[in-house]
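Up next, chain A:
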Amino acid sequence: MGALMAGTRGWWRRNALALVAVAVLLPATVVGAAWWGWKHAYPDSGMPLWPVTPGVSGTVDLKGATWGPVKAKVITDTTGLDMPAGATLIGVTVEVTPHGDKGPDCYAPELVEQSTGRSWHSVRGELGLSWSTDEPESCVPTLEGEKAEPYQLVLPYVVPEDAEGPFWVDIDPGQAESKFVRFPIDP
Partner candidate 1 sequence: MGAECSLPAWRSSARTGERHALRSSLYAVPVGEQQEAEPATPAVADAATRAASEARMAAWARKMTDRVPTGWLISGAGAILLASTAAFGGLADVPKPKPAELHAGEHFIGSELDMSVVSAAVGGEVKGAGVTPDVGEKTVVVVLDVTNEYTAPRTVRAKDTLGGIQLDGIETHRYDVNRVVDGSGASFLQPDVPTRVRIAWTVAGEAVSPGDEIRIMLPDSTRFTGSFVGRGEYWYDVRPGAYVTVTLDEIPSVDEEAP
Partner candidate 2 sequence: MTIPPPPVPSSPAAVPVAPATSRRGFLRRAAPWALSVVLVAAAWGLIQVQKHEDAPYESFVSSTTVGERAETRNLSVTVTEVHAARSVSDGQRWRAEGTWLVVDFDAAALDDQFGALLATTDLRLGDRTYSATERGDTAKSMVLVTGVPRHGSIAFELPEGALTGPATLVFATEYDTSADGVIEVSVDLDDVPMQNEVELDPVGWAR
């Protein structure tokens, strides 16, 4: 009986170094792999996951530009525009001020109904408005050799009558560590 107990204590002593190494490396591996996996799935994924909302100033700084302020209004006078019956026209303008020489890029800004999650893209062409450099519907790319200047996005959205505010205007500048710009509006 005594011989048995001595054998067990001896085993621990003999393998002490290995056990300490395991005790340190095993949690480190788990934590490291988990951290890397999370980083790959979330901030590095490029998917827009975390909205950045404006503060008191009404602007957001992201991906080398200042976004906002944002103005939104329901446009009731639609003369001259090809508008369907039973739909509402919401006009949104977003100021974009690039910081450096190159302007930001972005996906088409979306209008999102907060209560249902339905989303819309601006439909300038469908309203009969032709493309204009003064009223861009999406981020203006900076051409070679030019310096980026501030501009204003003009976004006409056609939404069904049953769409109710408040809304968000979401702009994803792409590859901004899963952050995107979100402006709450209630036109």
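How were these picked? Simply put, all candidates are chains of the complex that A comes from, given by their letters.
Throughout what follows, a contact is a pair of C-beta atoms (placed from the backbone, for glycine too) under 8 Å apart; a residue touches a chain by one contact, two chains touch by 3 or more; residues count from 1.
For clarity, every value in this text was computed on a predicted model and none was experimentally measured.
Within this complex, the numbered candidate that touches chain A among 1 or 2 is 2. Chain A contributes residues 82-87, 108, 110, 116-121, 123, 126, 158-160, 162-163 to its touches with candidate 2 in the complex.
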